[in-house]
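For this view, one protein chain was removed and the others were kept in their places.
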Amino acid sequence: MRASARLFADHADLWGRITTHPFVLAAADGSMTQEAFDRWIVADHHFVVGFRRYLGRMLELAPDEPSRDLLSGGITALTPELQLFRDAAMERGLDLDAEPGPIALGYTSFIQASPADGFEVGMAVLLGAERAYHDAWKAVRATAEEHSPYWGFIDNWSSAGFGAYVDAIAATVDRLGGAAVGPPAKRAFSRVVRFELAFWDAVHDGDPWP
Amino acid sequence: MRASARLFADHADLWGRITTHPFVLAAADGSMTQEAFDRWIVADHHFVVGFRRYLGRMLELAPDEPSRDLLSGGITALTPELQLFRDAAMERGLDLDAEPGPIALGYTSFIQASPADGFEVGMAVLLGAERAYHDAWKAVRATAEEHSPYWGFIDNWSSAGFGAYVDAIAATVDRLGGAAVGPPAKRAFSRVVRFELAFWDAVHDGDPWP
Amino acid sequence: MRASARLFADHADLWGRITTHPFVLAAADGSMTQEAFDRWIVADHHFVVGFRRYLGRMLELAPDEPSRDLLSGGITALTPELQLFRDAAMERGLDLDAEPGPIALGYTSFIQASPADGFEVGMAVLLGAERAYHDAWKAVRATAEEHSPYWGFIDNWSSAGFGAYVDAIAATVDRLGGAAVGPPAKRAFSRVVRFELAFWDAVHDGDPWP
Partner (left out) sequence: MRASARLFADHADLWGRITTHPFVLAAADGSMTQEAFDRWIVADHHFVVGFRRYLGRMLELAPDEPSRDLLSGGITALTPELQLFRDAAMERGLDLDAEPGPIALGYTSFIQASPADGFEVGMAVLLGAERAYHDAWKAVRATAEEHSPYWGFIDNWSSAGFGAYVDAIAATVDRLGGAAVGPPAKRAFSRVVRFELAFWDAVHDGDPWP
């Protein structure tokens, strides 16, 4: 088994909840309320803003040109992705600077802080976060119609191009080996999956401060 | 009004909840359950471990020798503080590596990520976090007996020496001015206070993952 | 006078030496030895590799979406630029991993370390480094023929597109104001220009370790 595959195999129970989370199911069958989708746009935009900064730090810490080329490509791909959020917020009159709740802020902060545990740990985080999005939105795509109001987002993360990017991340994790799948990397990977589920709960049900 | 005082004045409602939080009141009147205190030791140790790493990054980013001397002193003071946690965990048979909940992990990550918003923002975070501890544990000290099982912790943060450190942080914020009390610094300060309250809720009531 | 223009005006003597440096003149009139150009390819590739990592760190530290969009575009543009170096090295049989001399290593390290002095200081560094290249290679372009063996490099940095990027960096420095043109930023800007001149000396004459 490839090292990256081991990360998924070791967290199979958690991973199974990614594609069957109520938020994902509601996006797929069209039953999501407009309020929930608006909350998601603002919260996920906050996340992607922090995620681009995390990719910047990963580019700084990357140990060789192939991994820097990979991360550079990831940063480039965020330009149209961020535009999707900006356009959707404009159309819907949403305030993208609205204060995030504790789970949205904590998850985004966790992603941003993760490279301090080493580049390899940061790569395990990248693999978990990107593949979670790919798998979740592929599950949505399978049932959603092309005229879904979320089609731009669905297509962004379920496309073959994004799938190839996730595969390239996994191949880098396999190439790094060692620290990229050691105990700190596994722990970080597990935290990504748990935070992703908590984030969708928060979008679905609210994310209030005490 | 000094610039640092403005940070507190602008968040007076939130700040008032620091010294009257149920966790703080229970520590003061001796009514805290052993389970809650054990949860706090493990969660707060996780926080202090991340906090030392944050102070390291702040030392890297500090713009002049006086601010580096201040942070250096803060790092030195964490050696006996961490020993308090290690000793307490040993006595009680607690596992300091136990996985933190989403609020403990998110709050610690937020602290660690904050210097990426600039040194001045990081200083507003430092002021909020250290003065919250000083004020809370002074409130506890006012009623707790010296033979409280928490005395080492109470004394650590309520001492005159720690108070002088908090004053020196405030003086540095005043000296930096500008960005240290601008909108991003205020927002970060507010997040620290809200996360602190959420953290004590989590210690008091549990901090489960979904 | 715009704030960014002040940075150049305050270093006019040093800046005048950028476009008249013997390395630049030799590139323009075709008198450069193949040995010197080969040394430049290896040394400047080392620099660009570090420069991309610096841009990653700047992206992490950038305070708002417009500055992150700018840096993201800068990172994207380095993909074809790095390819120019890789292709030239391949054609000429050069080893891009050859150990740099103390000036090439020191200058690249200085660029990489500069964001630790704050994002605004890092922006002054970016403006100095990119405009030095734009001005130098425009001076070369004015006399070099399109069939120069260096045409790909000449065109890369003297193009209107690169000029627009340099203008956008200057506009960001003007927008940031304050710390971006304060004493630490001026000092860093001056160091970039002096290191650039020392770097070209080292390429022209050699960069030996003791």
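Observations on the structure shown:
Order of writing sets the chain letters: A, B and C. Residues in each chain are counted from 1.
To be clear about the criterion, contacts are C-beta pairs under 8 Å (C-beta built on N, C-alpha and C of every residue); 3 or more make two chains touch, one makes a residue touch a chain.
Keep in mind that what you see is a predicted model, and the values were worked out from it rather than measured.
For the chain missing from the display, the contacting residue among B:D69, B:D87 or B:D205 is B:D69, taking the whole complex into account. Those residues of subunit A that touch the chain absent from the view are 60-61, 63, 116-119, 178-179, 184. Although one chain is not displayed, subunit C still touches it through residues 50, 53, 57, 99, 102-103, 105-107, 109-110, 112-113, 116, 187, 191, 194-195, 197-198, 201, 209-210.
By the touch rule set out above, subunit B reaches the unshown chain at residues 49, 52-62, 65, 68-69, 71-73, 75-76, 78-79, 82, 112.
In the analysis below, only the chains that are shown with their structure count from here on.
Averaging C-alpha coordinates per chain and comparing to subunit B, the farthest chain turns out to be C. Mean C-alpha position of subunit A lies 34 Å from that of subunit C.
Note on chain placement: the centre of subunit A and the centre of subunit B lie 30 Å apart, centres being C-alpha means.
Averaged C-alpha coordinates give centres for subunit B and subunit C that are 43 Å from one another. With touch defined as above, residues shared between interfaces to two or more other chains in subunit B number as follows: 116.
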